[in-house]
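Only one protein chain is missing from this complex, and each of the others stays in its spot.
In this document, chain identifiers A and B correspond to the written order of the chains, with residue numbering beginning at 1 in each.
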Amino acid sequence: MISLAGILPTSVASTLPNSNSGYVAAAYIVFLAIVLIYVAIMAIRLGRVERKVRELSAREREKDRETV
Amino acid sequence: MRSPSLRALSIATAVAFCVSLSLVFFYAPIEAEEGFLQKIFYLHVPLAIVSLSGFVIGGLMAIAHLRTRDQRWDLRSYVVIHMSLIFGAAVLITGSIWARASWGHWWVWNEPTLVSFLIIFLLYATYQPLRFAIEDPERQARYASVFAITAGAFVPLNFMAVRLSASYVHPRVLGSSSNLPGPMMLTFFVSLGAMALLFATLCCYELAAKRTRILLKARSRILGFQ
Partner (left out) sequence: MSPPAHVRVGQPVHAPAGTAKVVLALLRKELLVELRTLESVPGMALFAVTTFVVFHFALNQNTVSGQEAAGILWVTLLFAAMLGVNRLFVADADQGGFDAFLLAPVDRSALLIAKALSLLTYLFVLELVAVPAFALLLLGPPLSQALPSLLAPLALGDLGVAAIGTLIAAMTVRTRARDLLGPMLTLPLLVPVVIGCARATAPLLQAGRAGSGTLPLRWLGTLALYDLVFGLIAYAVFDFLLED
């Protein structure tokens, strides 16, 4: 099995309980990153939708004022 | 089909993940052969199972769409397949990390599950391009459903074909989930449940967002502008 010790500087490698922990951590971090990126993209889209709703209600109010 | 409360799902998912991760790191014993590395198993395999199920479920929803002509089934099918593709990307990346840790290569051809996954990923990656290449919305939904059904049927067949073609000389890198001792089995199933809940939550989230956008478009069209 490939040891991580040869790749990382000793200070980092020494905080890991096992030479393979780096890979396990990497896998879980990738997973977390993917989920968080997805949430971020959804948040951006939500922002856009909110902006459109605000525009829409503004225009609606204008139209109501015009027709009155 | 009323979508379950998003809040309840999110809370359930969060709880499930806390439980599953605790089990993975504090309860499940260290495996004899692979050592600590085996812990990736509790992430990678549930991701794979949920992703594959998602593709098949997307195909089933597509069948419902073609039979009932209800556009809501097409929307669900689209969201489920899209989510399965994202989970599929996670499967490939975590599988690659595991391969690197176990074999020293970032990719291995003798792991049939990973190879099958690559093929399926490449296939479903064409789903969105296909949809966006068809302008008429009704035709787009119909063609997408035909694709989803064909590809959904392909998933199990592909697995069988690739498994047949893999040489039996090399030991399976990712190990099998069939003969796990008790504590590992429990941890695995809890992790699987947590992943399934996450999938369901994200799908409901995406569906709600899409429906909102559709409503918004309809309103703005009524009011006379895009």
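To be clear about the criterion, contacts are C-beta pairs under 8 Å (C-beta built on N, C-alpha and C of every residue); 3 or more make two chains touch, one makes a residue touch a chain.
The shown structure was predicted, so the numbers you read here are calculated from the model rather than taken from an experiment.
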| item | value |
| --- | --- |
| Chain not shown, its touching partners among those shown | B |
| Contact partner of the left-out chain, one of B:123, B:186 or B:216 | B:123 |
| Options B:72, B:100 or B:142, residue touching the unrepresented chain | B:142 |
| Chain not shown: contacting residue from B:30, B:133 or B:215 | B:133 |
| Which of B:22, B:71 or B:165 contacts the chain that the document leaves out | B:165 |
| Residues from subunit B at the interface with the omitted partner, ascending | 66, 119-120, 122-123, 126, 129-130, 133-134, 136, 138-139, 142-143, 145-147, 149-151, 153-154, 157-158, 160-162, 164-165 |
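The rule we apply is simple: only the chains that are shown with their structure count from here on.
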| item | value |
| --- | --- |
| Subunit A-subunit B separation of Cα centroids, rounded to whole Å | 18 |
| Residue ranges of subunit A in contact with subunit B within the complex | 1-2, 17-18, 20-21, 23-24, 26-28, 30-31, 34-35, 38, 42, 45-46, 49, 52-53, 56, 59-60, 63 |
| Subunit A contact footprint on subunit B (complex, rising order) | 35-37, 39-40, 43-44, 47, 86, 89-90, 93-94, 97-98, 100-102, 104, 198, 202, 205-206, 209, 212-213, 216, 219-220, 223, 225 |
